[in-house]
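So that we are looking at the same thing, I have put the structure below in structure tokens.
Excluded from the complex is one protein chain; the other protein chains are retained at their positions.
And then subunit A:
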């Protein structure tokens, strides 16, 4: 059954398609995004405080390796589809990085289905945000120009590292994780009525806004054609398979394998566009954002997450 928050997303898309004047105030969008990142981090941190962090090292390394590997696999595929080197690498970076909101929707869906998952999964999100972006930039920048006229341009790695590792999303997520780990359940109890209890309602409101944003990208789909739409629909299940296999190999629970599959299948539309805009400005930003936000994000939250749960069920029960 579809999760209630997804209906808010669809309401936003509908509002956009019928050209409604609905628009959430910008400060509300900012507030909600800060809230969700902190709340997700805090929840994960509270669970981290209950277990030895060193035991999670294999998971942490596997998350980063998975995020880094995805652009290495996708870039040649996108090149074969006719994209330029920078466009292919930029698009692959978006898919190597992750979508925090897709993670939140998957967590809410699992909770509604009564499928428990590793509660420290927010740690995986924080670790998977950056490696895909770094791999995408390396792929775009390293090597000779593959077409006459393609430019190569230096990357200010220091500035980029600052933006990626100390950017809003990683800082808030990691900060929430740290605060939750340090303070534990008892220490965070006073703020639980704000950060933990109303989470799902505020996620629904945020998804309404993202529905408006994603609905606005649908018109762009015609411009990029069947190839890009096809890629944005076909790549996530394959990436989910890689994520599910990784989670299964790590011995995660059914919920954990589903989350890992969802993270691998998700595409970033917040951290990656900003980083790629700075590091690879010649890449077509609208192309990647339209695929990630206009196609893959709706696909994942409406159909993908239930599909990945079934995929994980098949993998875990078949093992």
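Just so it is clear, a residue touches a chain if its C-beta (ideal position, glycine included) is under 8 Å from a C-beta of that chain, and two chains touch if they have at least 3 such contacts; residues count from 1.
The criterion applied here is as follows: contacts and distances are computed from a predicted model.
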- Query: When you check the chain that is not on display against UniProt, which of "HNH endonuclease", "NADH-quinone oxidoreductase subunit K", "Alpha-ketoacid dehydrogenase subunit beta" or "Transcriptional regulator" does it turn out to be?
  - Reply: "Transcriptional regulator"
- Task: Would you mind spotting which of A:79, A:200 or A:277 touches the chain that isn't drawn?
- Result: A:277
- It is residues of subunit A that touch the chain not shown, namely 23, 26, 29, 209-210, 212-213, 216, 269-270, 273-274, 277-278, 281-282, 285-286, 289
